[in-house]
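Here the complex is missing one protein chain, while the rest keep their positions.
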Amino acid sequence: MHAGIIFFLVILGSVLFHIFTPWYWTDIASNWGSMDDTITLTFWIGGGVFVAVCLFMVYCVFKFSYKEGRKAEYKPEDKKLERILTWATTLGVAALLAPGLIVWNQYVNVPKNALEIDVMAWQWGWQYRLPGEDGKLGTTKIVNINDNNPFGINLEDSNGKDDVMIQSDVINLKNNRPVKILLRSVDVLHNWYVPQFRAKMDAVPGVVTYYWFEPNKVGKYEVLCAEYCGVGHYAMRGGVIVQSEQDYENWLQGQQTFSELIVKQKKIELNETKLVKK
Amino acid sequence: MSEDFKDSKAIQAQSSETISSGAGSSSPDLDYVRPAEVGDQDLYHGHSFITKWVFCQDAKVIGVQYFCLATFTGIIGLILSWLMRLQLGYPEAAGFMTAEHYYQFVTMHGMIMVVYFLTALFLGGFGNYLIPLMVGARDMVFPYLNMVSFWMFFVAVGVLLASFFVPGGPTGSGWTLYPPQAILEGTPGSGMGIILMCVSLILFVAGFTMGGLNYLITVLQARTRGMTLMRMPLTVWGIFTATVLAMLAFPALLVGSLMMMLDKLLGTSFFMPTILKAGEVLEYGGGSPILFQHLFWFFGHPEVYIVALPAFGIISDLISVHSRKNIFGYRMMVWAIVIIGALSFFVWAHHMYVSGMNPWFGFFFATTTLIIAVPTAMKVYNWILTLWRGNIRMNTVMLWCLGFIVTFVNGGITGIFLGNVSVDVPLSDTYFVIAHFHMVMGIAPLMVIMGAVYHWFPLVTGKFLSEKLGKWHFWLTFLGAYSIYFPMHYLGFIGVPRRYFEMYDSPYMTSAVGMNEFISTAAFIVGAAQFILIYNIIKSLKIGKAAGKNPWQANSLEWLTPTVPPEHGNWGDRLPVVHRWAYDYSVPGAKEDFITQTTPPSEVTDSKVEKT
Partner (left out) sequence: MSDPKIEGYEFKPGFSGMAADTASDQTMFKGVHWGKAMMWIFLLSDTFIFSCFLISYMKGRGSTPVEWPNPSEVFGLHVFGVDVPLLLIAIMTFVLITSSGTMALAVKYGYEKNRKMCGWLILATAIGGLTFVGMQAFEWSKLIHEGVRPWENPFGAPQFGSFFFMITGFHGTHVSIGVIFLFIYAYKTFAGHYDEQKRGWFTSIRGDYVEIEILGLYWHFVDLVWVFIFAFFYLW
């Protein structure tokens, strides 16, 4: 009896905890509200099953606890009941799966107007690269990376010349403009994850992975690494600043492109050689 | 050596000859069961301390050895989890712990608990003890191989624990051991630690293969007369199917471990692409890190069911015995176990939705994953329908069963969140995942283990465990564990990522500080509560109530041995003959509320028993 009451309280407590929890989603700041919706749907169906199964169990504990002399029912099978339960479950599962797949379809198909951003990860930090006026990112190679070419852009690729380089772990994004995050890593696995955007994907060395989202709320957000990448994993943070169009353009003006960097470096080298000559 | 055998007379090869044994083999009456196909097994009876208790060939002793060693490693895993929780809940009290330590503890805790504790305990421990008894065999079919299996496991554990004492310490690459970081500087234990881990896993797989062959052949080829597959207790079905999975899934782990070891030792580049580290390009190139993830999860997902299926089987038997009612829908239960086992080989990449693999795989793996929910749900329905109109003994064993149902349903449903690809995206790599898998393959199987210990302890030792201590143990464990993992899901909703040594002061994480303190406190209590069991075992061995034969009034064969606890050879002079399934409880018209598997039909002619 006591056991039944405690189990009942556990179920009740779970439901109440869910309703009154102060810990829940951060306010969403991207287009992936549909993910939240599928989670809510799963909560309703799954939570309903959980409560129903557990309450049925508690009922059995109350009703059928041991009594000397009473005989349990002898019924090895009930084909009809089993069939009904199978189909009902299948239906429930299909109802969960279908919306999930629809949202996933949106997730893997990037809109055409998305701005491509190269997110480069290493142990333990981030930096970003935006396409220049041509709207195309230059190709890269890890072996090209050095102090003069922090992103490893292929020098013969003309698309790379006007790429905007942001050698900081904070990136600015334009509000309501879809972005396609192109992830690459120079050493181990990483994952560029902003909880408010909901979306995430691993950065894998050797390949370029992608995902997309559309920020829709101006503000500052924290980037977390969500794939274990060694001792510094927990400290591998970055930032995102979502801005209105005007602010974004102003910020973009202040960033330097790859060719600017090359010119600057050449000037420094020239100065150095001059100094040596003097 | 031949004097070690009781009967030194030549035994016919068990190949094609037929030997009839037992009376009534030719009578066409009601109780007719076909004669034995193969001769009696000749067993090696140890007579020194070493051959009886150390290098013993008796499956029951080997089972207890497995149980004890797995429990020992499990306690180490438990202590590691305490240290982790100390860091997460009360970092100021864990000043001695660096990030390196933390990640090493996380890794070793995960690997120990999944492989060296749960797998070894269910298959090595319960499998060895129960399979021969439940199918009516004298022993496992290859007792010598079985012994070697345990000692391989012993060496594997030794190598694993040795990694705590090598320079650099044990590997800290997470229990998934993902390359490239597992073997690169920047991850603790990337030198000797990861090598010893791979060696230990390879030894474990080799040892397990020896044991697994035994379990499979014993079930397939060494059942007693009348024991058809569809009369076996579900415990045997669960362990059998899990062993099949293990035999087919462990190869992927073996290959993955071997290749990673070569990457580390010989500088091959199976999993290593071009890597830039500290400004220098390493001498690796052209490999694929995702290949390792595929190999790992091709092992890793069946591994979940290697733990879960024996738990399913055992819980079915416990619920049935203690509800005095047949398991509802036995055939569906068997098929569900088999279907879950088969499907588990087609779902592995649901661990990799955001791993950077081709995203189109997501559609396939989400579908297969959710299909697996259907047979699993059927099993849950059948458990609670077994309780329905039963006559439920509310003893400690039943409490563990009920606790299992609550935690398993909870964890199963969060599994539907994570299996459904787009729902997984925001939740993967967060604390939601940790809460999910601890609930479903940590706590739920633990409930089964505990229930099984309280259930079969009288068989193994002849003494009951104390009910009073057992109830304290249960409530502390169940309520404590539930309050650890249920709120932890909500940390995942906030977005707290896994494997963070410190949370820093991100706004959504500071709100969770209080919860982390609460969870840690609960974890300390739950961990400590497990020592009640150890105390209970020691106390009951000394002054426990004597159990006698078949104390739970169960039907299955393990309770029907001539001596309790069973001796080597299990059955005395004659093997049992089976006439029915293991679930004839409360049959209308029968004198008692149970009819053992060995009861011939002629003795229960008045009852309305269904033919099985």
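Residue numbering begins at 1 within each chain, and the chains themselves are lettered A and B in the order written.
Criterion: a residue touches a chain if its C-beta (ideal position, glycine included) is under 8 Å from a C-beta of that chain, and two chains touch if they have at least 3 such contacts.
Model, not experiment: these values are computed from the prediction.
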Worksheet item: Among the chains included here, which ones are touched by the excluded chain in the whole complex?
Response: B
Worksheet item: Any idea which of B:Thr268, B:Asn395 or B:Gln553 touches the chain not displayed?
Response: B:Thr268
Discussion item. Please identify which residue in B:Leu83, B:Val141, B:Leu276 or B:Val347 touches the non-displayed chain.
Written reply: B:Val141
Discussion item. Given that one chain is not shown, which residue among B:Ser149, B:Ser173 or B:Thr209 touches it?
Written reply: B:Thr209
Response to the item:
Residues of chain B touching the missing chain are 1-2, 4, 10-11, 13-16, 18, 20, 25, 33-38, 42, 44, 141-142, 144-145, 209, 212-213, 216-217, 220-231, 247-248, 250-252, 254-256, 258-259, 262, 266-270, 283, 285-288, 291, 295, 298, 578
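Here is the rule we go by: only the chains that are shown with their structure count from here on.
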Discussion item. For chain A versus chain B, what separation do you get between their C-alpha means, in angstrom?
Written reply: 33
Worksheet item: So in the complex, which bits of chain A are touching chain B?
Response: 1, 3, 6-7, 10-11, 14, 17, 21-26, 32, 34-36, 38-39, 42, 46-47, 49-50, 53-54, 56-57, 60-61, 64-67, 70-78, 81-82, 85-86, 89-90, 93, 96-97, 100-101, 103-105, 107-108, 122-123, 142-143, 145-146, 183, 186-189, 191, 193, 195-196, 198-207, 209, 222, 224-235, 237
Discussion item. Show me the residue ranges of chain B that touch chain A in the complex, using the header's touch definition.
Written reply: 99-100, 103, 172-174, 178, 180-181, 184, 186-188, 273-277, 279, 281, 287-290, 323-326, 328-332, 354-356, 359-360, 362-363, 366-367, 370-371, 373-374, 377-378, 380-381, 384-385, 387-394, 399, 402, 405-406, 409-410, 413-414, 416-417, 420-423, 425-430, 475, 479, 482, 486-487, 490-491, 493-495, 497-504, 506, 508, 511-512, 515, 583, 585-588, 593, 608, 610, 612
